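Subset of chains shown; positions unchanged.
Letters A and B name the chains as they come in the text, with residue numbers starting at 1 for each one.
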Amino acid sequence: MAGPARRPSGRAAAQMREVHLEPGWARHAEGSCLARFGETQVLCTASIEDRVPFFLRKTGRGWVTAEYGMLPRSTHERTDREAARGRQSGRTLEIQRLIGRSLRAVTDLRALGERQIRIDCDVLVADGGTRTAAITGSYVALHQALAELAGFGVLPRLPLTDQVAAVSCGIWNGAVVLDLDYAEDSNAAADANFVLTGSGGIVEIQATAESEPFEDDDFAQMLDLARTGIHDLVAAQKSVLGLE
Amino acid sequence: MAGPARRPSGRAAAQMREVHLEPGWARHAEGSCLARFGETQVLCTASIEDRVPFFLRKTGRGWVTAEYGMLPRSTHERTDREAARGRQSGRTLEIQRLIGRSLRAVTDLRALGERQIRIDCDVLVADGGTRTAAITGSYVALHQALAELAGFGVLPRLPLTDQVAAVSCGIWNGAVVLDLDYAEDSNAAADANFVLTGSGGIVEIQATAESEPFEDDDFAQMLDLARTGIHDLVAAQKSVLGLE
């Protein structure tokens, strides 16, 4: 794979954008986090509900589900409002299914009991990486909501088994780079999203060739870079949640 | 009408919440404003399009239209996402029609030419008065977008004939009060929204009895209070837009 790529942002290949996680941003929600990856801003909230979906009733198990949306002018060109069109796009459904799976992978649904946590991820500003910011921020919102339940004694302990965070990698201008922004993403030869746990387990990999197929070695490099990015994101989550 | 009401916020009857208008909040939009009325936060953006709705083609006239939405957890209890339900509620449609009418009332649509300005108002935090904050902030976003068109010489002059702003009044605990917050709104005997121009013309009045009919005198008091509120809002718009 190729030599020194000059990234539009001036970042090094293995350098993430500046990340800010701001818990408690949404006044009314049981848990929330405004997640910023560079210019990208995603507001994540966690809402606790006392009833579970039909297929879980009387099982003693809980559920975590997610919805995702973009403000119409979060994007460079205005995007049609999905509520006005009357249906969510395939991309939206795909992303919200991914967020839900990622969070459930670190939640002890039995310990949660028959409760549902609804995560809402709304993109205020989009500049690439909205789904990875959404997953990373949603974990903070989820943690906050569950800690409240545990704090009130509703749950005997926090029903979380690990942390979870996500980052993208891609092949841009012949080089493997970490955490694509929009300028890179719209122009990448390949694009991969990695969802990993705090202890390094793989929760989800979605890698897609955009302009041409890629090789095993490219993929291995992307996975390596992803691990370094996730390491930092997990540390940022710990910091804002006051863990360790 | 009754004596000294102790408002939940401690405000005087004729006292508005603190108002902040932050133009340019949305990086990608031609015009934008984050409007805060106390805790209520509405992000307003203006997007310029080169084509007009079907009924205006080849008329030489432009259009201003608006869409409104609430983030699911902008509210005290989570509200279903309209995109997921597949339809916008009657309340949503009513509010976005009101916003569009209010802005068109101060726009010279002929001077705008065959262009459409799409306003998006998205409620980030709801604490009462979202529609009045939306109208007041949208004017700033609209002004910013049109000033850009004029600045680039696309338009010979700013196609705005006046300012426009909105405020609510209500009868709460027996007294007429200005700028209801959620604690008052959910509990008011009557509720009225006033949309006025900078020069004091009436653009729209929507007054509704909630628990029982009200009298002419109540209405007159509400209109008086509204004028004082609008006076301040128009001044705030001027200030952030650098007018005068």
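One rule holds in what follows: a residue touches a chain if its C-beta (ideal position, glycine included) is under 8 Å from a C-beta of that chain, and two chains touch if they have at least 3 such contacts.
If you're wondering where the values come from, they're calculated on a predicted model, not measured in any experiment.
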| item | value |
| --- | --- |
| Complete complex - number of sequence copies, 2 represented | 6 |
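Methods note: only the chains that are shown with their structure count from here on.
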| item | value |
| --- | --- |
| Computed distance of Cα centres, chain B from chain A, in Å | 33 |
| Contacting residues of chain A [partner chain B, same complex] | 26-29, 32, 39, 43, 45, 47, 49, 67, 69, 71-76, 78, 81-84, 86-88, 92, 118, 120, 122, 124-127 |
